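Have a look at the structure below, then the notes.
Here the complex is missing one protein chain, while the rest keep their positions.
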Amino acid sequence: GLSELKKRGHGSRSWIKIDQDGSSKILELDKSSIMRHCSLPARDLRLLDPLFIYPSTILGRENAIVVSLEQIRCIITADEVILMNSLDGRVIQYESELCKRLRMNKDHNDDLPFEFRALELALELTCMSLDAQVKELELEIYPILDELASSINTLNLERVRRLKGHLLALTQRVQKVRDEIEHLMDDDDDMAEMYLTEKKQRLEAYSSDQYAQTEFSEGVRSGSKSEPVSPVGSLSGTHRGLQRAFSSIVSSSRHENMLSSSSSGENIDQLEMLLEAYFVVIDNTLSKLSSLKEYIDDTEDLINIKLGNVQNQLIQFELLLTAATFVATIFAVVTGIFGMNFETSVFDYPSTFHWVLLVTGFFCVGLYLCFLFYFRHKKVFPL
Amino acid sequence: GLSELKKRGHGSRSWIKIDQDGSSKILELDKSSIMRHCSLPARDLRLLDPLFIYPSTILGRENAIVVSLEQIRCIITADEVILMNSLDGRVIQYESELCKRLRMNKDHNDDLPFEFRALELALELTCMSLDAQVKELELEIYPILDELASSINTLNLERVRRLKGHLLALTQRVQKVRDEIEHLMDDDDDMAEMYLTEKKQRLEAYSSDQYAQTEFSEGVRSGSKSEPVSPVGSLSGTHRGLQRAFSSIVSSSRHENMLSSSSSGENIDQLEMLLEAYFVVIDNTLSKLSSLKEYIDDTEDLINIKLGNVQNQLIQFELLLTAATFVATIFAVVTGIFGMNFETSVFDYPSTFHWVLLVTGFFCVGLYLCFLFYFRHKKVFPL
Amino acid sequence: GLSELKKRGHGSRSWIKIDQDGSSKILELDKSSIMRHCSLPARDLRLLDPLFIYPSTILGRENAIVVSLEQIRCIITADEVILMNSLDGRVIQYESELCKRLRMNKDHNDDLPFEFRALELALELTCMSLDAQVKELELEIYPILDELASSINTLNLERVRRLKGHLLALTQRVQKVRDEIEHLMDDDDDMAEMYLTEKKQRLEAYSSDQYAQTEFSEGVRSGSKSEPVSPVGSLSGTHRGLQRAFSSIVSSSRHENMLSSSSSGENIDQLEMLLEAYFVVIDNTLSKLSSLKEYIDDTEDLINIKLGNVQNQLIQFELLLTAATFVATIFAVVTGIFGMNFETSVFDYPSTFHWVLLVTGFFCVGLYLCFLFYFRHKKVFPL
Amino acid sequence: GLSELKKRGHGSRSWIKIDQDGSSKILELDKSSIMRHCSLPARDLRLLDPLFIYPSTILGRENAIVVSLEQIRCIITADEVILMNSLDGRVIQYESELCKRLRMNKDHNDDLPFEFRALELALELTCMSLDAQVKELELEIYPILDELASSINTLNLERVRRLKGHLLALTQRVQKVRDEIEHLMDDDDDMAEMYLTEKKQRLEAYSSDQYAQTEFSEGVRSGSKSEPVSPVGSLSGTHRGLQRAFSSIVSSSRHENMLSSSSSGENIDQLEMLLEAYFVVIDNTLSKLSSLKEYIDDTEDLINIKLGNVQNQLIQFELLLTAATFVATIFAVVTGIFGMNFETSVFDYPSTFHWVLLVTGFFCVGLYLCFLFYFRHKKVFPL
Partner (left out) sequence: GLSELKKRGHGSRSWIKIDQDGSSKILELDKSSIMRHCSLPARDLRLLDPLFIYPSTILGRENAIVVSLEQIRCIITADEVILMNSLDGRVIQYESELCKRLRMNKDHNDDLPFEFRALELALELTCMSLDAQVKELELEIYPILDELASSINTLNLERVRRLKGHLLALTQRVQKVRDEIEHLMDDDDDMAEMYLTEKKQRLEAYSSDQYAQTEFSEGVRSGSKSEPVSPVGSLSGTHRGLQRAFSSIVSSSRHENMLSSSSSGENIDQLEMLLEAYFVVIDNTLSKLSSLKEYIDDTEDLINIKLGNVQNQLIQFELLLTAATFVATIFAVVTGIFGMNFETSVFDYPSTFHWVLLVTGFFCVGLYLCFLFYFRHKKVFPL
């Protein structure tokens, strides 16, 4: 499986590249070039692969945010969005809406950096799409349940089972998106990691300051490739090392040095507020789904009690009829007795016929009434 | 859906504005003017929108607290409350009570800032309204359950199902309010963010100090709109940047610099104590609801066992009657035998008639007693 | 509801005041005087109000610990315990035991401050009272369940349902006490807040040091009542502000300044150990209750399986009897056939009578045996 | 209950004292002397009391670790283990094994301090004993369940119920041990608190340094016994105060001062690794128990479905027989009709006898086939 898997990953695939100024173009890119371009390891790209159906994920990496929200799978860098091309409506909507928004900048009064505007749209479309699906499911399930509660039939049971499967799958998807947003909100470091534009700008500022020094140390370091960790005290580093150092500083700045990095604190707030708003939306969607699940469970409980209750009523009637049959059989026995071919004196008096019928009749009615009183006394009957 | 959604958000709506001195007036405001006035992004305002029914939320933003507690939807700033107008009783009660409280300041011995007095009233009314609804539900459910436990009928089952739906919806609403309060209490930063009055006053103090410098840097910055992050080391900032910097300092002051911001530590305590008290109330409401749910579940378990038990009793009687019918049929067979038109010697002795009746009668009674003993031996009968 | 509520809160009520030297007296206090005396807001006092039945709560406030553990509702300050008077046995026991302990100080080798000795007794009595109730419930439930497991009757089912209600209510109460202790143990700040004696002593020490300065700033501040937050940099503060500043310092001392406040670290340990010990006790009580719940659930599962099993046995007997009745009816049909008034040649040979009986008899017995074999073959019978 | 409880605690009890060099002796100690010796409060000792059956607990105190793991109840100090004497096999095994290990030091390559070697053995014996009990339970439960799944009988149901009780109790005990280990691992301060040997050595080192100063302040402090908290700034302290100060420093050293207390960081790792290894073992035991619980639940679900299914099959046969009985009764009615004593012309033709039998016979068989077709059409029959 492993080697075969590797091969599949190397074919090139169609992607849509959207720039900061809102222009998009379709490209054919193979996996390794994306990996190089966004400095992502193979294992991160694999999460976007439509061959493996992974649930929604948002990963903040060094130079990119890897977003896989339902059908929308993209890699957001500080300069561009690389969106996996597909015929799905949401992908097309994402592309057109993002381009539109990037082009007319004015109607947004919160000036979010590029990467968050791309992320927000992905969240917005995903939350709305999921909410719409939940509403659709609600419209389908409620009438069937009400129908089922009044009369049970196999067809509806099957439909409820099928819809429960849909509900379960949808709940898992919504839950996954919700968890992903919550997880991000809980981790200040992960959020700080996502400030791609800021990290890039800092790095550029730093690079120009340190240009001379870097040039020098570059030469030194080039000979020590096999040594992954630079010795303590040496402040020289490659472009990449600096980048990482910055992201570390950004993520720890809250605890360290408030004055010099107030803008980072501000940014974490910006992203946190953005996520918070969509968290409320998706959490609401999730609670609708859990309501639906509870409603189905309650209906099933009711159906079970109802079935049990109807069954008891049926058995009560059955019992009454069996008692009646028994009484009738008693009468039949009496008639059988007098139908035997013995010649006894009882047949001599014609009036006996009436007496026999009367006495047996009254006896049978009396016996039946006794049964009724006994059943009522035993409280098995609510009649 | 997206573009249509946008349009709906632009119509103006009726709001009630309540000032710090307790005077209120009704205004027509459109979304964008509120967004500008309170510097809130569109996505935050959407959470208040009655078209989307979002659950209860309390969001601390830069200049405002966005409160959506059940019917009470408002934006609290340091100077005023902007309350969404509606005919709902709680909205009217909120307005009148808040105005009354703001006017006569003396009966409150804890001097809370304006924003927390507005928030407290919203919490107070919401908690009480929810608790009242829970009490109402309890009064309705308990008698039905007790009735159901003694005798099951379809009408009551339907009512229980309906009430379970209410219970579920109410639980979700209460849970949401409780979670929101708990979430706030757990996050010191979010609580610090809510000190609008304090933030405003600090900002004003700072602004007057830095007036000269700000004026200068304002000029510099105006030309660098596209650069969202100011370079490291530059302390110049707009009014807005300062505001943010302050909120960062406030939120991190506990860890950093205790002496200079002791009042902030004090305030977090104030808000924490306020939230704590309402948390106890709403948590109590929630545990009433979970009691109710458990009570319903226990009653249903009991009903199921009772149904099963009654059913067994019914089948036991059925079994006894079937046995009796079988025995009677045996007697009928005997009478049938002697009613056949064969001419055999048995009919010659008239006393045979009595013997046949006696022997068959005793046999049948004996057979029935055997059944009873067998059933008792097999322990299927508790008779 | 709101205004009426307010009124109810203003009546005076009977309280017991217990001093540090173990002397107690009964006082009539109204709400507002307590609020002033302990500097508690109205909302905290409301949690003690017996009109609203709130669950157990322990709140650490500036100058007081508000304790509401089951029947024991009191406010503990650094100097005295104000206990809500009631006829409940536990309140009386609390008063007498606390006075006794305070009077003879020697048998306690851990020198706890006054507030923790009062708190410990409240915890001790509550934990023991709850544990005793759980034991009582256990003694009542186990025999009923064992009885029910062997034979189901409606009376016992009703008693189990009633006891399940008790169990549920008791579990919630125990859970609440447990959660409250756990919550306190998890929050170092809340625990530090509770060192009333220490806070008071520090404040007094500080006050005497800063007497001159405070006197001066007091005059300045008196004119700025409406300004709730003192400007940054101003270190002057009222008595109250200082108090708060201290509690902040105490709570943050672990992270800040270890040398100068080692005694605070010591104290947090003292309270933590105290709470830990009672946590073990109450957690044990809670796990007994959950055992009980599980035992009831297991018994109900067993009862359901047993009911189902007995029902199947009943239906098996029923089936056997129905088969027998059918066979007998077949015999009756045969006798009926030969009882018809047709004159055919079959009646001419008297021996036919015996043959008919023999043949039909064997046929019927054979038919019945076929049924038995068929049922056994179909494996519906474990006979 | 309270005063009686106190009395019970004062009787002396048999303890085993094990020294660092592996020699053990049996002592009679009363509660108060242990309390003094280990400086433990009464409430901690109560947790060891076999009269109250508390679940497993590990408490790190100032000078001692209080260990109550199943039957092994002991107090571990830096110099000795005071083990509660009992006839239980595990206590005896603990004593002999600990002595053996202490005597031959060489086969342990991780040089743990004395207190952790004692603690490790308690954990090791407890984990193994619990795991052995789980295995025993597994061996007992699985065959019964498999037997029950194939045929239900009351005896096995009762045994399953009894074993479920055992399983529940065992799960709670294992869970408690697991939670206790997890809780310790999560709290760095608690772990640091347990370094008794280290704390003692530091104290001794410090004591000798500060001897002169302590001697002096001792005199000062002796007169201020009633003042529990020393004034801020005073660094003088009793032996005990120092001890506490050290434990505070140890527990906070990770955040404060890495260089001077690197050995403490090392130690926390040592204990963490020790706990981690036993956590894996006990967690594995717990997951076996939860597997067992799930297996029982699954078997019960299966039994319920099977019971329902068998019941349906029984009722199907019942239905078929009732239909047959009905058809036979129809035939009997026909024979009854021709057995009536009316003299009509139908009896004149002898061949009618055969026609009546044939027609009625075919009619009855036809009727029965109709029933079968109807039942199959209604899909209630899988025949």
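Letters A, B, C and D mark the chains in the order given here, with residues in each chain numbered from 1 onward.
Keep in mind that, in the parts below, a contact is a pair of C-beta atoms (placed from the backbone, for glycine too) under 8 Å apart; a residue touches a chain by one contact, two chains touch by 3 or more.
Remember, it's a predicted structure, so these values are computed and weren't measured experimentally.
Touch with the chain omitted from the figure is made, among A:R13, A:R90 or A:K164, by A:K164. In the full complex, chain A contacts the hidden chain through residues 1-2, 35-36, 39, 41-44, 46-47, 54-55, 57, 59, 61-62, 151-152, 154, 157-158, 160-161, 164-165, 168-169, 172, 176, 193, 227-233, 235, 237, 241, 244-245, 247-249, 251-252, 255-256, 300, 303-304, 307-308, 310-311, 313-315, 317-318, 321-322, 324-325, 328-329, 331-332, 334-336, 338-341, 347, 350, 352-353, 356-357.
In the full complex, chain D touches the hidden chain at residues 93, 97, 108-111, 113, 120, 124-125, 128, 132, 149, 197-198, 201-202, 205-206, 254-255, 258-263, 265-267, 269, 273-274, 276-278, 280-281, 283-284, 287, 290-291, 294-295, 298-299, 301-302, 304-306, 308-309, 311-312, 315-316, 318-319, 322-323, 325-326, 329-330, 332-333, 336-337, 339-345, 375, 378, 380, 382.
By definition in this document, only the chains that are shown with their structure count from here on.
Taking the definition of touch as given, a chain qualifies here only if it contacts chain A and chain D alike; none does. Chains compared, chain B against chain D: the Cα-based superposition rotates one onto the other by 145 degrees, nearest 5. With each centre defined as the average position of its C-alpha atoms, the distance from chain A to chain C rounds to 33 Å. Chain contacts: chain B has residues 255, 304, 308, 311, 315, 318, 322, 325, 329, 332, 336, 339-341 touching two or more partner chains. Every pair of chains meeting the touch criterion is listed here: A-B, B-C, C-D.
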